[in-house]
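Taking it in order: structure first as structure tokens, then the write-up.
What you see is the complex with one protein chain gone and the rest in place.
Our next item is chain A:
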């Protein structure tokens, strides 16, 4: 579904992605691990061209996302993105955050958009907060609302960029539970996270990135329990 082919990305003189190659299959849950600065967030941001790349290719369903004739806004509608900082629109209610895309892009009438949004809010357990402004929500609730916003667009794949890193520890669980149930329902997901437990329990595949490259990948049991790479060993030992 998503293929990275020798992807290279530079921020000025600094190379963030140094030839990343890998594939995410439909229905698969891939977890990206790695210390900060290893390029994992940047990598998923290249899928919807929140970051442009300088070398290689990112293919979505076989199509180069940077290719000519690609309607990037159409592509983005098929790829849900959840940010570390939630990035809800503070001037809109929770419901308004979700219906904006439905009304503008799916051209849904108000009532239909509202009904659709309520379905998603129900799914993440926030139906009672529909008319609240994001400022009235806890961090965990904000992130769940952001997930609902992305889901409402009916994406083929969901990308999560450290979805629990900005949360107080006691709110991490509620967000991970939502993500887990998504995975169980067959959603294709790419998750950048520091939650080893989530990777172990939910992921089909773990990619460990170091210095802009995937240095180890495979099923979580293999990668996490029998790390061959020294970097990964020290990364894991710091998180026990």
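Methods note: a residue touches a chain if its C-beta (ideal position, glycine included) is under 8 Å from a C-beta of that chain, and two chains touch if they have at least 3 such contacts; residues count from 1.
One rule holds in what follows: contacts and distances are computed from a predicted model.
Chain not shown in the complex: UniProt lists it as "Amino acid ABC transporter permease", one of "Cell division topological specificity factor", "Amino acid ABC transporter permease", "proton-translocating NAD(P)(+) transhydrogenase" or "3-oxoacyl-[acyl-carrier-protein] reductase". From the set A:116, A:129 or A:149, the residue in touch with the chain omitted from the display is A:149, counting the whole complex.
In the complete complex, the hidden chain is touched by one of A:13, A:135 or A:185, namely A:135. When the full complex is taken into account, the listed residue touching the unshown chain is A:50, out of A:18, A:50 or A:112. Across A:4, A:60 or A:81, the single residue that touches the chain missing here is A:81.
Contact with the chain that does not appear here is found for just one residue of A:100, A:127, A:196 or A:236, A:100. Summary of contacts with the chain left out: across A:25, A:91 or A:239, the touching residue is A:91. Taking the whole complex into account, chain A touches the unshown chain at residues 48, 50, 73-77, 79-81, 83, 85, 87-91, 100-101, 104-105, 134-135, 146, 149-150, 153.
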